[in-house]
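Notes to accompany the following structure.
The complex appears here without one of its protein chains, the remainder shown in place.
What follows is chain A.
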Amino acid sequence: MAEQVKLFKTWSTPFGLRITWALQLKGISYEAIDEDLSNKSALLLQYNPVYKKVPVLVHNGKPISESLVILEYIDETWKQNPILPEDPLERANARFWAKFSDEKLILSVWSAFTKEGKEREEAMDASLKNLKFVEEELKGKKFFGGEKIGLADIVFGWLGNLLPIFEEVSGLKLLDDRFPSLLAWTKELSELPVVKYNWPPHDKMIIKYQALYEKFHPVK
């Protein structure tokens, strides 16, 4: 049966970018549909009625939402170039760090970006503490997945472009030489063709996040 794979995303979403990487790493042909989230398509609303968000993967007409769920689905459906290792303990570890990225690190960084005063300081402290955990996990490894990228690398990918953009726009200093393993990792990651050629345009990202930053920090 002819495979039909569609990816609903936006030009900038780091969550959608994960799916792009996974599909391309496995050499899967797909159609990418960039949504305008201020004017969501009827199809998106139909495919993800619970959250109405991107990314959504549609495989032969069947929709899957939530990037971590999509990544596991892709790995189980297309076996070439596995994203998750075979060993159950290593799989659990990869899933643990993927969850840490999305439940702890992203939230603390977003708070540091959007909040002010004491809340911002606390969010910065939390972010640095969280980055330290990730640095320790990575120590001595080229990628979280070992010699090749895996689930955790894909999920932490936003550290490679989105975090530096946050830093550039806000002046916050987070991912610097306090975290040498992470810095080295972002370089290795960014060298991979699938990553290098898919980063959203830098200038466009700066404009977008500058505008967002100003919304959260109105000039008085």
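In this text, a residue touches a chain if its C-beta (ideal position, glycine included) is under 8 Å from a C-beta of that chain, and two chains touch if they have at least 3 such contacts; residues count from 1.
Everything that follows uses one rule, which is that contacts and distances are computed from a predicted model.
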Report summary line: Not-shown chain resolves in UniProt (candidates "Glutathione S-transferase", "Vacuolar fusion protein CCZ1 homolog", "Mediator of RNA polymerase II transcription subunit 9" or "ER membrane protein complex subunit 9") to "Glutathione S-transferase"
Query - Among A:A42, A:A92 or A:V219, the residue in touch with the chain that has been omitted - result: A:A92
Query raised in the report: Given the contact definition stated above, which residue among A:Y30, A:Y73 or A:Y213 touches the chain not shown here?
Result: A:Y73
Report task. Against the chain that's been left off, what residues of chain A make contact? List them. Result -> 50, 59, 62, 64-66, 68-70, 72-73, 76-77, 88-89, 91-92, 95-96, 99-100, 133
